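These notes are about the structure you will find just below.
Selected chains from the complex are presented in situ; the others are not included.
Chain IDs A and B follow the sequence of writing; residue 1 opens each chain.
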Amino acid sequence: MKSYRKELWFNTNSRREFINITPEVEECLRESGIQEGLLLCNAMHITASVFINDDEPGLHRDFERFLEKLAPEKPYSQYDHNGYEDNADAHLKRTIMGREVVVAVSGGKLDLGPWEQIFYGEFDGKRRKRVLVKIIGQ
Amino acid sequence: MKSYRKELWFNTNSRREFINITPEVEECLRESGIQEGLLLCNAMHITASVFINDDEPGLHRDFERFLEKLAPEKPYSQYDHNGYEDNADAHLKRTIMGREVVVAVSGGKLDLGPWEQIFYGEFDGKRRKRVLVKIIGQ
């Protein structure tokens, strides 16, 4: 069994942002040389997400409105977590979007459907944060 | 290490539908001959879900109402994604339900709790769509 590990770093300009990280994850898989296995890609921070969906800007605006409806950022005082912080909404938004994806590796490629793209979802940005890529297989 | 891959195809009669796919996934595991490992089962489409819950029709109607409350299908014009499409709500609903499940394989069986059943959740149906089953182990 082979294993591979890499951290990817991100620093967004805005509080919330979606970044298509499929090319970086594919590069990890190439580096690993693994042909058959499973790839885990997870946010290492609890106010960020890794998820799979469509790379379509209109949909991303829909996600923003959807998440603001379910877990609004403001008023900050509505959340008990916001004593010394202001990011309680980011913890809730990331919960809806998910922490991680597990992707099959087949024939040395990410085994994704036709429209599946891997995204980093930032909900409390403007600082350096990490994503972990771990691959096991042969 | 052994690995196994299979696609399962579905074509629902209605826009939204839940299908218990546990028997098909068990059949994949038998075919693989893997005794100990991890099984990934994921939707390959971004308007569908694979999730684990109870096979109880009342609960499935509750899920339908819950998802329609959080991400209503209509009016279509409420979503930016719906310029050429009408399925933005399906992307959001699938996000709540999840893309994938990872199930332990122990003693050649799916290592599920007493009521755990694996479902394909369709949110934009009436066309052929795929689920991927990938198993690694020994």
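By our rule, contacts are C-beta pairs under 8 Å (C-beta built on N, C-alpha and C of every residue); 3 or more make two chains touch, one makes a residue touch a chain.
This one's a predicted model, so the numbers in the text were calculated from it and none came from an experiment.
Because every chain is the same sequence, the assembly can be counted simply: 2 are drawn, and the full complex in the file has 3 copies.
We adopt the following convention: only the chains that are shown with their structure count from here on.
Rounded to a whole number, the gap between the C-alpha centres of chain A and chain B is 20 angstrom. The residues of chain A lying in touch with chain B in their complex are 1, 36-38, 51-54, 56-59, 61-63, 66, 70, 96-98, 101-104, 106, 111-116, 136-138. Interface residues of chain B facing chain A in the complex, by the touch rule stated above, are 1, 3, 5, 38, 40, 42-46, 70-71, 79-83, 88, 91-92, 95-96, 98-100, 102, 130, 132, 134, 136.
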